[in-house]
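The complex appears here without one of its protein chains, the remainder shown in place.
When the chains are written out, they are named A and B in that same order, and each has its own residue count from 1.
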Amino acid sequence: MNTESIAQPVRGLQGRLRINWSQVFLYLFLTFGAVISFAPFFWMVTSAFKTPGEITGFPPVWIPRAPTFDNVVAIWHELDFARYFANSAFITITTTALSLFTSSLVGYVLAKLDFWGRDLLFLSLLATMMIPYPVTLVPSYQLMKWLRWINSYWALIVPSLYSAYGIFLVRQYMHSIPDELLDAGRIDGASEGRIFLQLILPLCKPMLSALGIFFFMWQWDSFMWPSIVLNDQKKYTLPVGLATFQSEFVVDHAKVMAGAAISVLPTLVVFLLLQKHFVAGVALTGLKG
Amino acid sequence: MAIVAERTTHGSRAVKVRGRRLMILVATVPTIFFYVVFLIFPIIYSFAMSFTNWNPVSVLIPLRFLGLLNYTKIVTGNLFWICMRNTIYYASMHIGATLVLGLVLATLINSLQYLRSFYRSVFYLPVLTSVVAAGILFRWIFQPRYGLINSILALVISTFGVQLRLPMYLQDPKWAMACVAIMTIWKGLGYTIVLFLAGLQGIPQVLYEAAKVDGASAWKSFWYITVPTLRPTILFVAVTGVIGALQSYVAQFIMSIGRHMDQAGGGPVNSTRTLVFLLFDEAFRNSRFGYASAIAVLIFIVIMSLILVQRRALRTEWSY
Partner (left out) sequence: MRSFLLTRRSFLRGAAATVSAVLAAACQPAVVEVEKVVTKEVEKVVKETVVVTERVEVKVRDTELPFKYYQMGTPNSGNPIKLTYWNYSSTEVHFWPKWFDAYSQAYPNVTFEITEVPYTQMWTKLQVAIPAGEAPDFFYVHQDGAHWTIVMGGLLQPLPEEIFPPAEIQKTFAALESWSGPKGRAYWLPIGAMQGCLYYNQDMVQEAGIDPDRDLNTWDGVIEAAKAMTKRDAAGRVEQAGLDINGFWAWGPPFYQQGYFLWPKGYRYPCYNQEPMIKALEFFWDVNHKHQVCDDDFLNWQDGFAAGKVGMNTAWNWFTRWMRLNHPTVNFGVRPTPTWSGEFAPATGYGSPDPQSPGVPITTPPERAQVCFDVIAWLYSRPDYLIDLSINKLTPPAIPALADHPLLKTEPTLAPLLPAAEWAILGRGGAPLAGGEYGQYAGEEAIKASGGNIREAVAKGHEAAKKATLDYKEEVGEENFYVFEHNYLHADLMKYPDCD
């Protein structure tokens, strides 16, 4: 990947490397930001191995004096951990894949195909994001009851099928794809479906990766709705299961932090896998005029 | 600059293609059906209930039609306006910082020659950090006596021999919301960086090369190439930022839980109580669902107006 950096090291006439101060400052500045970003995450992960006193202690302990696996073991024993993890994995992967597909399809159509009522539809979708969530809980639950989806995974998967956020994002991104590209495809005789699947989707890899990262994370961490809709403890997803360590007054900090640290691993893995796609689509660079 | 300067049109009408109608139908009809069932229905339900004294957990209080009584009570009370002020204050801090910082950081990271994916990943870590963990740490950071910030400031002050009263942050009504905003900015920056990074991939490198050849400085490249091309993404971040920040309540809740009868959360003198925090309390603590629905309608109106104002202010059309 050959990006022009804003500031580059400059080679002096004698071939010695002259220090480009702007780049040094750049790295320093970014490193400072990296430290601030990393430190709390580090604290959270090491908390899984600290004693409870070290977690809530003042000032915070960064490296446990005597690292212990007790917290992790305790979680494993007290919770049906493997089952919760598997439940979460199933639901998250399913919904992420489905919503990625629907977001890209609808976002594309709203951006690139013109039809009556298009802008109205888009504005309505946008408006649905402006409804505060708590107020829809009671009627939504009632709806689930009528559909007989209480305590079933349908209640978790189906309402997540469409995401106005995702549709909006894809639509915006589609605007940076020139129409000439689509016209070229059409002239070549491809159907709309093929254009979408074979031409557009590959170009959207960066944005879809970003969206995939977000969808995965939001679904994995989703807590309120599953806790309300699921009555069978065996069906609990991981965040709900871990929340049972937070009782009314007495929070079991050791287990909560251990749970948080473990819970973050899949989302981190997904991020690392997908962020490799934040590279420019090769096709775009070839376009002129 | 030809490609960038050209606005994309409303989609191609000129070339008719087979499967176009089908594609539109496949994309829109299920979507509309889905939203009508799963979202429009609950919205209409609660909208209707906002004109009543709906309390689903009471069989003793009969359902009464109240007309606009809920609305007038909300608007004439002062808690709603306090929450409105708090929310807007918070939202402007959050959106401003995440937008500007996000854009700058994304551009900087994207320009690196070495370690680009390392920095990309590190800046995303706050997003992954659990809100609970972040809450614990930031409460430590803002502790007035032993916390990180005041410890450093106290050291600086004592070296200069200055006498200064350090703020009490989360306990001070003037600072509390700003502290919560700092935490959410820290946590939310990763989102905008990721979005802008993804968007930056759509800028052909030839543009930068051409600009350099023309003798443009880094700043000029940024302002005349990067920003205009990223306008769709910037618009997205701004709009979703407004919509999201105006509905924020989890962070405020975590940073300000009161455990006592007279402290129903909401921070010192309600300074960290946001609109949706208020809504949640009214709905699920006080069980006044009708009243809460009215608050929701008002929140919706506020957000919608702000979005429309924003659109006008940026003089952008939706189709960009």
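In this text, a residue touches a chain if its C-beta (ideal position, glycine included) is under 8 Å from a C-beta of that chain, and two chains touch if they have at least 3 such contacts.
All figures in this text were calculated on a predicted structure; none of them were measured in a lab.
Engineer: Looking at the whole complex, which of B:Thr28, B:Asn55 or B:Gln247 touches the chain that is not displayed?
Structural biologist: B:Asn55
Engineer: Among B:Thr184, B:Asn270 or B:Ser293, which one touches the chain that has been omitted from the display?
Structural biologist: B:Asn270
Engineer: Which of these, A:Ser124, A:Gln142 or A:Ser191, touches the one chain of the complex that we don't see?
Structural biologist: Of the listed residues, the one touching the omitted chain is A:Gln142.
Engineer: Among the options A:Trp43, A:Tyr108, A:Phe215 or A:Phe245, which residue touches the chain absent from this view?
Structural biologist: A:Phe245
Engineer: Quickly run down the residues of subunit B that touch the omitted chain.
Structural biologist: Answer for subunit B: residues 53, 55-61, 73, 79, 143-146, 150, 166, 168, 171-173, 258-264, 267-270, 284-288 touch the chain left out.
Engineer: What residues on subunit A make contact with the chain left out of this view?
Structural biologist: Subunit A touches the chain not shown through residues 52-53, 55-58, 78, 137-138, 141-142, 145, 150, 223-224, 227-228, 231-233, 240, 243-254.
To be clear about the criterion, only the chains that are shown with their structure count from here on.
Engineer: Any idea how many Å lie between the Cα centroids of subunit A and subunit B?
Structural biologist: Distance between chain centres: 16 Å.
Engineer: Give every residue of subunit B touching subunit A within the complex, in rising order.
Structural biologist: So the residues of subunit B touching subunit A come out as 2-3, 6, 8-15, 17-20, 22-24, 26-28, 31-32, 34-35, 37-39, 41-43, 45-46, 56, 105, 107-113, 117, 119-130, 132-134, 136-137, 140, 143, 146, 186, 189-191, 194-195, 197-199, 201-206, 208-209, 212, 218, 221-222, 229, 232-233, 235-236, 239-240, 243, 247, 259, 275-276, 279-280, 283-284, 289, 292-293, 295-296, 299-300, 303-304, 307, 318-320.
Engineer: Along subunit A, where are the residues that touch subunit B in the complex?
Structural biologist: 2-8, 26-27, 29-30, 33-34, 36-38, 40-41, 43-44, 47, 55-56, 58-60, 102, 105-106, 108-115, 119, 121-140, 142-143, 158-159, 161-162, 165, 167-169, 172-173, 175-179, 182-183, 186-187, 190-193, 195-196, 206-207, 209-210, 213-214, 217, 249, 256-257, 260, 263-264, 267-268, 271-272, 275-276, 278-281, 284-285, 287-289
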